[in-house]
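A protein chain is absent from this complex, but the other protein chains hold their places.
Every chain is named by a letter (A and B) in the order it is written, and numbering of its residues begins at 1.
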Amino acid sequence: MDLLLDAVIFGLLLGCFYAAVSVGLTVAFGLLDVPHIAHPAFLVLGAYCTWLLNGYGLDPIVAGIVLMPAFMALGMAVYRFYYETFERRGSDAGLRGLAFFFGVVFIIEVGLILLFGVDQRLVEAAYIGKSLDIGDTRLPLRMLVAFAMALILTAGLALYLSKTFTGRAIKAVAQDETALRLMGANPVRIKQWAFGIATAVTGLAGALLIIIGPVEPTIDRVYIGRTFCVVVLAGLGSMSGTLLAGIILGISESIVLTMLGASWAPAVSFGLLLVMLGIRPQGLFGR
Amino acid sequence: MKLPRIVAALVCSVLMTASGALFAQGSKPPVKIGMSMPQTGTLGGGGQAALVALRMWVDDVNGKGGLLGRKVEFIVYDDQSNPALTPGIYTKLLDVDKVDLLIAPYATVPTAPIMPLVKQRGLLLMGNFSFQVNHTVKHDMWFNNAPWNDASSWSDGFFKAGKQVGAKTIAILAADQEFAQNLANGARELAGKAGLKTVYNQNYPPATVDFSAIIRAIRAAKPDMVFVCSYPNDSVAIVRAVNEIGVGSSVKLFGGGMVGLQFTPNMVSLGSMLNGIVNYNSYVPGMKYPGIDEFFERYRKRAGEAKVDPLGLYLPPFNYAIGQMIEQAVNGTRSLDHKTLAAYLRKNEMKTIVGSIRYGPDGEWVNPRVVQAQFRGIADKNMDQFRQPGKQVVLYPEQYKTGEVIAPFEKARK
Partner (left out) sequence: MTARGYRFWIGAAIVLSAACVAAAVVKNEYYFYAAYVVIQFVVLATAWNILGGYAGYVNFGSSAFFGVGAYIAVMLIKWLNLPLGLQIIAAAAVGGTLGFGVGLLTLRLRGIFFSIATVAITIILETAVINWRFVGGATGIQILRPPVMEPFESYTKMLFVCMVLLAIIAVAIARHIETSWIGRGLRAIRDNEEAAECTGVPTLKLKLAACAISGALMSAAGAPLAMYQSFVEPASAFNLTYSVSALAMPIIGGTSHWLGPVLGALLLGSVQQIVTVTVSSELNVLVVGVLLVVFVVAAPQGLVGLFTKVKDKVKGN
């Protein structure tokens, strides 16, 4: 019974981390309808940049924050390119875009392999490798740090989307592009800005990824399932939904890991995703 | 008229350098020895060190005039520790590079996929620290350089130490890949024979990076001893998770089959986290064989330049031994024929820097000598401590023993 409770607590922490690595996709795919299958590859890219900066003695979280402007610029450039080549041409933009982003996944993966090899990389920080003792349970500090960062990230993004003018415009563009155009706003620029924010957040989440554990160039494949599962489960575009969906995934994975064994864990996210798509494609908290 | 003359001169000089090159080589083509070596990925740390030793042998043998009066050419590819890549690499070595002799990649996992290939083509394969990789294929031209044969040759020392500290229950954790499964299956049998109750028995997929859930589950099972069969990346992650989460006060003995804790860079980066772990090894400082100290001296110079494992205690001497065995067999038979060489290797005692080796019918050592040693008094961030005897106290086998096991695990960590 203790083991189960342990699994739930650990799953909760893990789940918030999953939410943090998925929020970028919630914006990109959930709100903007961009089939951003390269999102996990961007995440790993962020992790590798963090690792590089950590080599100069920078704390991984600080490194993640330092990365954000660069990732923002990267995201805006990627969206501009995507818009010009696919969205503007209309017709099956989604599917061609999907193929495009799959190509990008491979380019990032192989680029990282060519630059850094297939070896695992990890970062050093005061809170990695230590744990907090609460009675009989020992909670790793790295998980707690990731948990706190995840909460800050999702809450911050949720506030930004509901309280600021641009934030509301982003939400509006997701619902009714024409209305926004009639109001005199340029939907493409708003989307570009939003995709930039999503990518910046992904850069920071990449720092969390390497704080949680070692990273290698093809680790993004595990996160394709997890991030899309969280976003679809959440109902496309919902911030609070993302957090809840992340927690659901984290706890189910943790319980499967503890009760059935590690070899079944990879199927949890995809299984949940498939069931969700089959039963209720609009997600738990969907519109 | 000027131009053709220049052309003629050019053609002449090209022809001369070409024929010069041919004469320098002698009329004999080189003896090509080919292999794939994991130089990146989980086994990369060990593979790179092993490669330094093999290159040392190639230089040495060429310094003596090569094999059968022909230079030795060494062809190596990186398999990234990925078993899916080795069949393609060895097919390429055989059919494109046309190598004369083959050496297996370091470790069981990359070797397993090429065993059917060498058996079907009837080729001699010099094994490289694989464990029981030939037990299903049963190829009669396989010769392993590692100092073990069956499961008990590896694990007996660990189980004896368990008996000594009065262990009644055991937890077995193994990676789901060829090496760890072979070892864990043997361990399960030995545990049954020793009357130990198995309270935890799990496999994890090779790509696992986070072991905290697994360590928590082991802790909840309250075992007396924990037998771990893991590969380098996993071993490091498991040691970190044990340090972070703790395995609980019930555990008296931890370790057994953790690959990678022998690599110097891993030992240095884990430091004091290693204390108390009882693990297998092929060589620890203090063991003496003719020529091995001189080898280490030369190795450490080259490893320093190549920036790989600076001490090279685990794999390098045994990889140099592969070269020595090839040399002895080729010189003894005056032949490169695989069948002839295999017959020689089976019949004769091999003289190497890791002692004399005799092979059994399965191509493994007749007299195994796997060391089980306990890490003790290890400090953080200190490479030099691993040069001396005493940091890894040998519990088994008898002839190398330097101390008794300290238990429980948590006490041995202090």
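Just so we're on the same page, a contact is a pair of C-beta atoms (placed from the backbone, for glycine too) under 8 Å apart; a residue touches a chain by one contact, two chains touch by 3 or more.
Since the structure is predicted, the reported quantities are computational estimates derived from the model, not experimental observations.
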Among shown chains, those touching the left-out chain: A, B
Residue of B:Asp95, B:Glu305, B:Asp384 or B:Glu398 in touch with the missing chain, whole complex considered: B:Asp95
Residue, one of A:Leu5, A:Ala73 or A:Leu95, that touches the chain absent here: A:Leu95
Positions on subunit A contacted by the hidden chain, ascending: 35, 85, 92, 94-96, 98-100, 102-107, 109-111, 113-114, 221, 224-225, 228, 232, 263-264, 266-267, 270-271, 273-274, 277-278, 281
Sites on subunit B contacted by the missing partner chain, in the whole complex: 82-85, 87-88, 91-92, 95-96, 112-117, 119-120, 136-137, 176-178, 181, 203, 205-207
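Everything below uses one rule, namely that only the chains that are shown with their structure count from here on.
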Rounded Å distance between subunit A and subunit B, as computed from the means of their C-alpha atoms: 39
In the complex with subunit B, residue positions of subunit A that touch it: 2-3, 6-7, 10, 117-120, 129-131, 138, 140, 143, 212-214, 219, 222, 254, 257-258, 261-263, 266
Touching residues on subunit B, where the partner in the complex is subunit A: 40-42, 44, 80-82, 176, 202-205, 207-210, 212-214, 216-217, 220, 233, 237, 240, 243-246
